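Structure provided below as structure tokens; questions to follow.
One protein chain is absent from this view; the other protein chains keep their places.
Naming follows writing order (A, B and C), and every chain is counted from residue 1.
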Amino acid sequence: MKIVIKLFAGLRDRAGTGDFFVELPSGATVKDAIDTAQHNAPKEWTAPISLMAAINNEYVGFNAVLSDGDELALIPPVSGG
Amino acid sequence: MKIVIKLFAGLRDRAGTGDFFVELPSGATVKDAIDTAQHNAPKEWTAPISLMAAINNEYVGFNAVLSDGDELALIPPVSGG
Amino acid sequence: MIIITEQPLDPKVLTGAVREDTDGAVITFEGITRNHNDGRGVEYLEYEAYRPMADEKLQELIDEIKDRWEIDKVAVAHRIGRVDIGELSLVIAVSAAHRRPAFEATLHFVDRLKEVVPIWKKEYFEGGEVWIGDPGSERTTA
Partner (left out) sequence: MIIITEQPLDPKVLTGAVREDTDGAVITFEGITRNHNDGRGVEYLEYEAYRPMADEKLQELIDEIKDRWEIDKVAVAHRIGRVDIGELSLVIAVSAAHRRPAFEATLHFVDRLKEVVPIWKKEYFEGGEVWIGDPGSERTTA
């Protein structure tokens, strides 16, 4: 299945892109997607501490199971305001 | 000695005046001034609960001693804001 | 900045007076004439101040919250005279490097203002009038 990965802020800078697709086997979790994304991005990157994940705009744990076509956002520490 | 008494809000309405003089013996206290003022005003009035007093713009207790020329403000419950 | 005036209040003047480049947070509190109080309809309010004592007490409150919280500047304006529904009677602006002390200081300022600043509010409700806090002053106009 195909997942859209979105990276933001310092994470996007590290990976060299903000938006890309990964191919994953059915039943893959957020953690699997992150592992794959770390190698698929233009630059290899390591996750910052306190990384959060959201599937289709809702926060999820790293064990959440992905579905085909999901948008997975990897969210470094937020700092709005 | 001569003291200026100032009354405000509901107190002024009750007494029928906001500003008047009372003559008091030397050594008189705020309480003495209030007693005198209750009879000297155009209308006799009774003090509301929670009445506060200020001499020359500073809050004082009812036992504070007055001096000639003092301005004594009788302050019913405040309600600014 | 301390303003006691019969004119309508403009929050922008107060907020502008406290905002500095070192500040990360500005709180503006607006006290407004509500159309109801104690379960009855309010028509308008009338405020009276004992000046200059009111000005002095406001300055003391500014000093008090500056002593107690890490805040920068404070500006306060209180309207007197008639204040219609939806109009501002009180505006306070407080600036600070960080938000939490600004919130705490502003709330404390309003609480204390209502205890010690010699300003009074007369409520004109449907069918009568009363000085707030002084129930014996109520008059009905029925």
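Here are a few things to note about the model shown:
As a working rule, contacts are C-beta pairs under 8 Å (C-beta built on N, C-alpha and C of every residue); 3 or more make two chains touch, one makes a residue touch a chain.
In this text, all values refer to a predicted model and were calculated from it rather than measured experimentally.
Every shown chain that the unseen chain touches in the whole complex is listed here: A, C.
The hidden chain makes contact, of the residues C:Met1, C:Ala17 or C:Ile85, with C:Ile85.
Touch with the chain that is not drawn comes from one residue among C:Arg40, C:Arg99 or C:Arg139, which is C:Arg99. Interface note for the absent chain: among C:Leu9, C:Ala25, C:Val76 or C:Ile132, the touching residue is C:Ala25. In the full complex, chain A makes contact with the omitted chain through residues 6, 8-11, 13-14, 48, 50, 54, 57, 59, 73, 75-81. In the full complex, the hidden chain is touched by chain C at residues 11-12, 15, 19, 21-36, 85-86, 97, 99-100, 103, 106-107, 110.
Just so it is clear, only the chains that are shown with their structure count from here on.
The busiest chain interface, judged by C-beta pairs in contact, is B-C. If each chain is reduced to the centroid of its CA atoms, chain A and chain B end up 73 Å from each other.
With centres taken as mean Cα positions, chain C sits 50 Å from chain A.
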